[in-house]
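Here the complex is missing one protein chain, while the rest keep their positions.
Up next is chain A:
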Amino acid sequence: MSAASDPILHVENLSVSFATRRGEHVAVHNLSFTLRRGKVVALVGESGSGKSVTARSIIGLAGAGARVSARRLSLGDEDLRHLSERQWRSIRGSRIGMVLQDALVALDPLRPVGSEIAESLFAHHRGTSKERAQKVCDLLEQVGIRDPDLRARQRPDELSGGLRQRALIASAIAMSPPFLIADEPTTALDPTVQAQILDLFNTLREDGTGLLLISHDLGFVAKLADEIIVLEHGKVVEQGAAEQILTAPTHPYTITLLEADPSRHPARPATTVPVGAPLLQAENLSFVRKGPDGVVRPIIDDVNITLWPGRTLGLIGESGSGKTTTSRIIAGLLQPDTGTVTFRGEPWVAAGLQERTRRARRRFMALIYQDPLSSFDPRWTVFDILSDALLVTGVPVTNHKLRITELLERVRLPPGIAGHRPAGMSGGQRQRVAIARAVAVKPDLLICDEPVSALDVSVQDQVLTLLEELQDDLGLSCLFISHDMGVIRRMCDDVMVMQNGQIVEAGLATDVLLRPRHSFTRSLLAAATKLSASLPAAV
């Protein structure tokens, strides 16, 4: 059986549709590709473009409501089109593995990762439980985890983002499947971790695994793929060798995707720090918290921040470095253990300072979060949300309708959306509503905590452009938190780098990003360069 030694995954004219109340919804239309061992095919597109459905259809898990049809869908010389559930099970995991996004929930959060990995072997009746335990350790080592005995006994929430993503990959490759489907395998991970996972995939490819890579991030895909398929609304708009698509894209959608990469944008021009009083000054902020083991640890330690009127300060760091804690203290939502914050020349956060004294000045500060949906009352319409914000600034109710139309126009949303609820809107639209709510109160300072991390790249681009415009028009000062170097480079005048709760480097964005002094900043930049299709390597 020669096909078994060098099997090929053939997909020809794959279409998937779902029956909905409004008729048939086509999720994927006529998709074709061929995946060989040691090669990488990438499916690229934004949310809703049908990438994940494709991945699931290939392992027969598209769901009960899905209608899958294909001219050819075969693995080696086996036709996958009319398999029984039992036959599918023998293929899943052993001949095609699958890695999903976010190992925190993609691995069973209630069980140790070791038993999750062992389950991949158990599902195919491989070995005794003792042999499986040994194999789990080998696998963990193979994906680059030290202390495999200890790690195998820990749950995903006890592992760092990088370790748990590796564990998830280990569970997918346990049966050494010749093909692996990775659905957004690095989305929402820190860039340094993304770079490590990228290396791991490269190793797997060299060892002969054929990879179907699914991502919205062309930059990440560019580093791995041999062939790229660009999907828009379930239709293939461009398909070809990676080299050709990345350097000479022909379809406008591909070009949009490529250009949306924030790293492609020119960096914000350097400016000098203005003379005069800062808008906000935070001094010696510290915050400690008792960990699950009862040991008190500093979350942030002696942090000093100065925000100038009209300027944007970027706060970079990995998850867990204390960025969000810092922003919450600055927003006056969390009382620090030591330190003070002065805002508009008056004390804002200090020992013994009550919320009552802050409340009148709250409207000069506005927040934008990563996930706007959870910051809205789900029962409120956009009109209610904005009207509520306007009330705070004392706009009479009779003027609300007019002001809300203005605000929506300002954030480029159609006026008709005022009657909608956030749950039925797209991620980009929601974030625009959040921005409209933030600027409705005419603040001096905008605190943005990862405002675009959850958005597709092209939507990211639009939201960032909107923020730039608003800042120019309104003279806003901005504290911008992000783990994405490209975004920081584009948006910020000043930059602070945070590691383990401490500021390790601070200065003008041009200085810090082009001539980093601290080793941690350098490693962040190196990871970003590695991941981006177009970031200049001049670091």
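By definition in this document, a residue touches a chain if its C-beta (ideal position, glycine included) is under 8 Å from a C-beta of that chain, and two chains touch if they have at least 3 such contacts; residues count from 1.
Note that contacts and distances are computed from a predicted model.
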| item | value |
| --- | --- |
| Among "Transketolase", "Phosphoribosylformylglycinamidine synthase subunit PurQ", "RNA polymerase sigma factor" or "ABC transporter permease subunit", the UniProt name of the subunit that does not appear here | "ABC transporter permease subunit" |
| Residue of A:S120, A:Q239 or A:T342 touching the missing chain in the full complex | A:S120 |
| Listed residues A:V11, A:A106, A:L367 or A:V452, member touching the removed chain | A:A106 |
| Candidates A:S17, A:S57, A:Q142 or A:S171 - the one touching the absent chain | A:S171 |
| Listed residues A:A248, A:V295 or A:V397, member touching the removed chain | A:V295 |
| Interface residues of chain A (partner: the chain not displayed) | 56, 59, 61, 64, 85, 89-94, 97-98, 100-102, 105-110, 116, 119-120, 123-124, 155, 157, 168, 171-172, 174, 292-295 |
